[in-house]
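Right, I'll just put the structure down here and ask away after.
Part of the complex only, each chain left as placed.
Letters A and B mark the chains in the order given here, with residues in each chain numbered from 1 onward.
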């Protein structure tokens, strides 16, 4: 039941054409080492699901810069001009999703729901090609669940079982992404023997592999 | 009118009440925090996952994992706490935010807002703005009255919308405008700006009643 993995195990899980969720909000809470390893692997045609496009040299922006991303699903790309440029050139498809909708779509997949009804996006271009459903005289958009092949998350601390807690605003999308992918890898800053059972944010059952900061990965 | 942004931020701050949960958008709205009286308990939420946003940290206080939704370093006040993005937007969409303040590319006389895309030119994305405008109890647009002379308060937004008919109030350096079911009511004007000037700089029709002078 040892969840502590090394770089080779991580690299073996990467494939061309995968969908990968990456935690973080403008790269705060993004597992940069995993991003660097993906750059090194040079896998192609990825679909990346992340709150935003990061920066050109930080977060998922590094994968865009290295031309590994075919499609990006995000709520915001404003801090990475490279993403906008590649989109204009037709080299990158970007699907912009309201941030709260993205969060609920990911949570829905992890929780076995087919989707959720949100008022967000009604009478905007977000509603295009989506089903509208009226509940108690209010219109909602049906937004379907969103899963991925891999989720890459960052946490502050893991215990020996793989239970996780996060650090301040580096929490963001990490806990929900941990529930919504076929395989979930966590990059953690610290490992302790035990965590208080009341404060665990991500139960160990969601985590398939853990890489600890400053362990020897080569 | 030396600093339009300061005028706007100070006026928006007067809309906040003790105990309010408030989300301040990136840019101009962030300045509102500087004008909240210290005696008033206003709780600032940031959609990346906290309530209890405090003042900008000193260099020594900077924590790279403690930022606001604009990726700026912030601090956390006593009583503040952290949560994930689903919880954060549950708070926002669920009507638990009392006031959201955000900027505009265009806002119109039906209370619709455009703020996230200029097709073919600028595509930053909507981020959390669509959820905030739909979910918050009161939506205040804080914006300069015009974009270099071009009216931003329009009869009808031409850019893609952030949300349809959700704006409650527009605060500019010239005027305070309330959005009601019958249209835009000019409530206050800057002491140095005439009603005529405001009408001239506004594309939308304004309903003029008892117009007060903005406290600046």
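In this text, a residue touches a chain if its C-beta (ideal position, glycine included) is under 8 Å from a C-beta of that chain, and two chains touch if they have at least 3 such contacts.
Values in this document were obtained by computation on a predicted structure and should not be read as measured data.
Peer 1: Can you give me the copy-number formula for the whole complex, using the labels shown?
Peer 2: Each protein chain kind appears in the complete file with these counts: A x2, B x2.
Here, only the chains that are shown with their structure count from here on.
Peer 1: With chain centres defined as C-alpha means, what is the inter-centre distance between chain A and chain B in Å?
Peer 2: That pair's centroid distance is 29 Å.
Peer 1: For a test of understanding, state which residues of chain B touch chain A in their complex under the given definition.
Peer 2: Residue positions touching the partner: 46-50, 63-69, 71, 76, 82-86, 88-89, 92-93, 123-131, 134-135, 160-165.
Peer 1: Using the touch definition up top, name the residues of chain A that touch chain B in the complex.
Peer 2: Answer in residue numbers: 25-29, 51-52, 74-79, 84, 87, 94, 96, 98-104, 106-107, 118-126, 166-176, 201.
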